[in-house]
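A protein chain is absent from this complex, but the other protein chains hold their places.
Per-chain residue numbering starts at 1, and chain names A, B, C, D and E are given in the order in which the chains are listed.
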Amino acid sequence: MPNQKQPNQAAEVLIQALPYIKQYSGKTIVIKYGGNAMIDETLKAAVMQDIILMRYVGINAILVHGGGPEISDAMQRMGKEPAFVGGLRVTDAETMEIVEMVLTGKTNKNIVAHLNKQGGQAVGLSGKDGNLIVAERETTKGDIGFVGRVVKINPELLHTLSAAGYIPVISSVAIGAEGESYNVNADTVAGELAAALSASKLIVMTDVEGIYQDFADKDSLISQMTVKDARQLITDGVVDKGMIPKIESCVAAIAGGVERAHIIDGRLPHALLIEVFTDQGIGTMIRR
Amino acid sequence: MPNQKQPNQAAEVLIQALPYIKQYSGKTIVIKYGGNAMIDETLKAAVMQDIILMRYVGINAILVHGGGPEISDAMQRMGKEPAFVGGLRVTDAETMEIVEMVLTGKTNKNIVAHLNKQGGQAVGLSGKDGNLIVAERETTKGDIGFVGRVVKINPELLHTLSAAGYIPVISSVAIGAEGESYNVNADTVAGELAAALSASKLIVMTDVEGIYQDFADKDSLISQMTVKDARQLITDGVVDKGMIPKIESCVAAIAGGVERAHIIDGRLPHALLIEVFTDQGIGTMIRR
Amino acid sequence: MPNQKQPNQAAEVLIQALPYIKQYSGKTIVIKYGGNAMIDETLKAAVMQDIILMRYVGINAILVHGGGPEISDAMQRMGKEPAFVGGLRVTDAETMEIVEMVLTGKTNKNIVAHLNKQGGQAVGLSGKDGNLIVAERETTKGDIGFVGRVVKINPELLHTLSAAGYIPVISSVAIGAEGESYNVNADTVAGELAAALSASKLIVMTDVEGIYQDFADKDSLISQMTVKDARQLITDGVVDKGMIPKIESCVAAIAGGVERAHIIDGRLPHALLIEVFTDQGIGTMIRR
Amino acid sequence: MPNQKQPNQAAEVLIQALPYIKQYSGKTIVIKYGGNAMIDETLKAAVMQDIILMRYVGINAILVHGGGPEISDAMQRMGKEPAFVGGLRVTDAETMEIVEMVLTGKTNKNIVAHLNKQGGQAVGLSGKDGNLIVAERETTKGDIGFVGRVVKINPELLHTLSAAGYIPVISSVAIGAEGESYNVNADTVAGELAAALSASKLIVMTDVEGIYQDFADKDSLISQMTVKDARQLITDGVVDKGMIPKIESCVAAIAGGVERAHIIDGRLPHALLIEVFTDQGIGTMIRR
Amino acid sequence: MPNQKQPNQAAEVLIQALPYIKQYSGKTIVIKYGGNAMIDETLKAAVMQDIILMRYVGINAILVHGGGPEISDAMQRMGKEPAFVGGLRVTDAETMEIVEMVLTGKTNKNIVAHLNKQGGQAVGLSGKDGNLIVAERETTKGDIGFVGRVVKINPELLHTLSAAGYIPVISSVAIGAEGESYNVNADTVAGELAAALSASKLIVMTDVEGIYQDFADKDSLISQMTVKDARQLITDGVVDKGMIPKIESCVAAIAGGVERAHIIDGRLPHALLIEVFTDQGIGTMIRR
Partner (left out) sequence: MPNQKQPNQAAEVLIQALPYIKQYSGKTIVIKYGGNAMIDETLKAAVMQDIILMRYVGINAILVHGGGPEISDAMQRMGKEPAFVGGLRVTDAETMEIVEMVLTGKTNKNIVAHLNKQGGQAVGLSGKDGNLIVAERETTKGDIGFVGRVVKINPELLHTLSAAGYIPVISSVAIGAEGESYNVNADTVAGELAAALSASKLIVMTDVEGIYQDFADKDSLISQMTVKDARQLITDGVVDKGMIPKIESCVAAIAGGVERAHIIDGRLPHALLIEVFTDQGIGTMIRR
């Protein structure tokens, strides 16, 4: 009997992925891409491979991204000082233009180029393309300019592209009734898209391990919870500020019919593959 | 007998357009959009209407654009001084990033928003999406950085979008073998795309009436000419510098199988409609 | 800036037609063709152009026609004296044969030939083809022979032909349960077809400007009215006899789900185009 | 063991038809319908059943007809005296109008009604519909008016209708370049259509048993012959005048790629079924 | 007038079959094949022809078979003694293996080969293929081993094969949750399949003329009866033991939505054709 241990282990891994492949083949998974996984070149390369693998086993992977640090950086280079109100960027017309140029013209196409280089067929979009994400001015936080609230998703363009084998990559810029641009939180966009596409999963990539019962106690990681629990957590005010839109995005997705939403640690290489194709769930899973 | 003169004239115009509608319905027309028609708001609105009308009568309209002035403007805001060698922008890595942000993130989406606002279904693309325009470094003019030479067009994405009723709007940024970005002349891109798509027409919008036999003599406008004549004109060195890439684009399109290429005056409102749907040819037409 | 006034006006007209093209592209419009527009060669040519233009902008145009004067003429040449009871032609077996020969073998194919000559792809049908219009004997007016009352529309053949790009032209002859022919009022046929096809519009061409509030007062033209008003007008007995079946056809169409029905003046060249593609509504429009 | 002789015989017949059903299912058979089979009501009913049966076993049956006696009859009723030159009807404009009315408006729709009554889905066409049969003036026999020579067949409409399950019934009227009508020999039309459709069979129904070696000797019936033999027979001048266009039609069909052409005796009830579905070939078969 | 009596009679038979062809074309007929018709070579050949003819006129014919005598024969050759409890074969693991080998490996492929030899395109299946017939252990009769009770039909494979023109031939072996084999009564399988496929007809072939009111009185054959009557007959205990599963199969089919179920005499050559294509109903028909 031959002794070829290494490949055998490889085979075992592939075989263990089989039930997950069966489960998600032909389904849609929306991924909110962000954090270190979008900055660190090694992590980035790993995300691209994960997405392409999903596509090859028949999963309609849809990538949504924002791009915080790059925006502030560009603003400063252009002599504008970033300002925030309640976590939202104050977005005057000039800022909106910079936001759009950075997100759609730089970050988005950079992701597209990385996917294509590794053998994917990606198409970069903003919410303007095919009127994909229609928004109106967010007015509940005072006048903070072109910050938008999603009012309608037109998902037909995504169906057309997915059916033709393309991987859509979407920047979180929306279009208004007069064709004007809106800056929308990327977590929110991901949740709305997942709901509109009746996705099987929403996966939000972040830079922490998941949601903690007690933010200060790193041992209190919650592996899964119900929507109700998630809402309670926000009400209780025990979660980190930056985590709130991510949890709200998950809640909106589940409320909109998505089966499961995950907040995972993007610092872990191939976190997406591990979440989707192994029995080791990672991060926090939110369900009905 | 009733007297309704006005509508009657309207009917006559529509009827005169019929033979052209018949001729181009189901065909592809590539339009190089640029010049005043991209700056003046009234002209811009007219171009958008023209494109949407083409789409409704079954023409697969494909829009290609560059964005010269906006790029230099953004560079200066970022403290970079534009430099040119032989008409080509010296494009170091930082400049390339600005070029891409402006073209793809601002100019492109601005056109998309205008089309959508008027009832079109536009999708903005750069040459990176679906590996649409593959380029390599242009090396014949010395080291001018990320200036690209088109080596391959992958038109499948355009077929997918056109078949689904979308209007593709393409910025003149190309992708290299390593996923890097290239700045390519938009006239050149339009000509290459027209050839790759076996378009019926290439229409290049500019800010002059057409090609003059003698650039100094405004009465010497050439209404039509052969490819051979066009090549001779360049050899003779009698055309304006800025016109050369436009003529070369037309020559490349015709050589690649396009039936007719036109250089038209974008300052004329609805110049596209007039060219395509009326018997009054405008500008200069180049044929085999 | 160039001065090319004429084409500019042409462009304006085309652009003004754009909203109407958007509205009706992909929809069905049933046209009852008749009156002077079917006799005068210039008007006829204009109608054909109008229909072909509709087809090119994606409208499923369906033409229905009768042929009164030609029938009486052929009868007299064959030694039969035309007779009418309550506006309906007394149709014995021999008359029915003449009616069918004239309508289906002459008038219908004449229209088909005109459309084809101008670049359309027309197919002439009678209600017998594909059992398109099934009728039974009209018995409410005494024994007037093979005058039919529509009992069923089988529109599948029209869907097949429209989907393949053909323009159906339909003569108002129906088929009975035993395969026998029936002479049916063409206005009635048009209304029934419009309802069965869930058309967006029914347009009835006639030789007056529209419906008058007071038939004697040419200034009393009604530009639009509700179905209820239209029914009242008939009840009040203030409309011309010949107009009654036209109004009833419109009423039946609206009752059957058609959005709008129009009675327009076929003496006006390109009345169809003006009605469909300009903002100057002509004639009388009947709505819900 | 039961004794049910009658059904058993029925089963045998059906089984004997099986190899022929296999052979022609999915293929096209063009039938020139004429003679007694178009006049005698019993024969007529039998032809309709035969055609419908063909359609049900997957054969694309296409019916072509003329209508000689009915035309002369109608002409006389209209006070025109029929005239012939070399077997061709002298066809002035008025005669052409009568020919078209009778063939397309009466004979054609009568066949359609009979097919529909028996459960078929027939669509009556003339050569004008969809520009099916394009002709020009036949000038080799002197000025005999609107007698046409086929110059082009546009078979797309027949493909559309056959694919949708309809049985096309075609009158032998053709369309000219100006939309004018031409009277074309129906045998000729059948042969040209069979060739244009790459039919498997052309079947010409006539009122004799087939082609005789010696027209005077009824025992000299030829059961099969080559195209070469058929041409020789015409050259030798030994066949009946009326048979010449039928033989020429068969020759043209075979020359155009049709596998087999048959001249059969339409006086025999169900002659079509017998020819197509039994091993008893009837009439004369012409092959390569 | 020619005298060709024989073919004329053939044509009459074909024409009499036309209404039945119209009725069943495009519909599904499930046939339980068994008895002498599966043993006698002449009868067998006739059944194959009948099935192929059905297929050619557009009927989706589905064949189900068991194979009693061959199984016992093979068992004895392998030194196993057949045993039965309440009409069901005691099926230990070894017997199940023999049953499966004989039914699926011999009887089934023998039928496939016969159909193919005569020009059909048959595909032999057992209930394991595509999980077509899922069963669980029949426990109501004590421990009789791998005798199965149908719990689910997965008909997709049959739709795929029928749509591609193949004739499915199915042996009565089912698959259990662990992939184990079950021996299921073929009559039962036929009834369940007919219901799952919403068949138009279930035809059960047997070796008697049909169902008798009084089994001892051969003159008491019932030509048709309702489901209610059929159930009463079983309750009354007046039918032959072997007939009970056949009647129950018909009852289950009708209850499951099948229009008509027939028990016919397979000893009669072409009994299938006679039942389906002639007006002489044979055997016993059960309806709602």
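Brief remarks follow.
By our rule, a contact is a pair of C-beta atoms (placed from the backbone, for glycine too) under 8 Å apart; a residue touches a chain by one contact, two chains touch by 3 or more.
These figures come from a predicted structure and were not determined experimentally.
Hidden chain, full complex: it touches shown chains A, E. The omitted chain makes contact with just one of the residues E:Lys32, E:His65, E:Arg89 or E:His114: E:His114.
Touching the chain that is not shown, out of A:Ala17, A:Val151 or A:Val238: A:Ala17 (per the contact rule at the top).
Counting over the whole complex, chain A has residues 1-2, 4, 6-19, 21-22, 25, 46, 49-50, 52-53, 56-58, 119, 209, 265, 267-270, 273-274, 277-278, 280, 282 touching the chain that is not drawn. Not every partner is drawn; the one left out touches chain E at residues 74, 77-79, 97, 100-106, 108-109, 112-114, 116-117, 121-126, 128-131, 156-157, 160-161, 164, 166, 173, 175, 178-181.
As a convention for this text, only the chains that are shown with their structure count from here on.
Chain nearest the geometric middle of the protein is C, using mean C-alpha positions.
Taking each chain's centre as the average of its CA atoms, chain B and chain D sit 56 Å apart.
Averaging Cα coordinates per chain places chain C and chain D 35 Å apart.
Contact with two or more other chains is made by no residue of chain C. Taken together, the touching pairs link the chains end to end in a line with two free ends.
A complete list of chain pairs in contact reads A-B, B-C, C-D, D-E.
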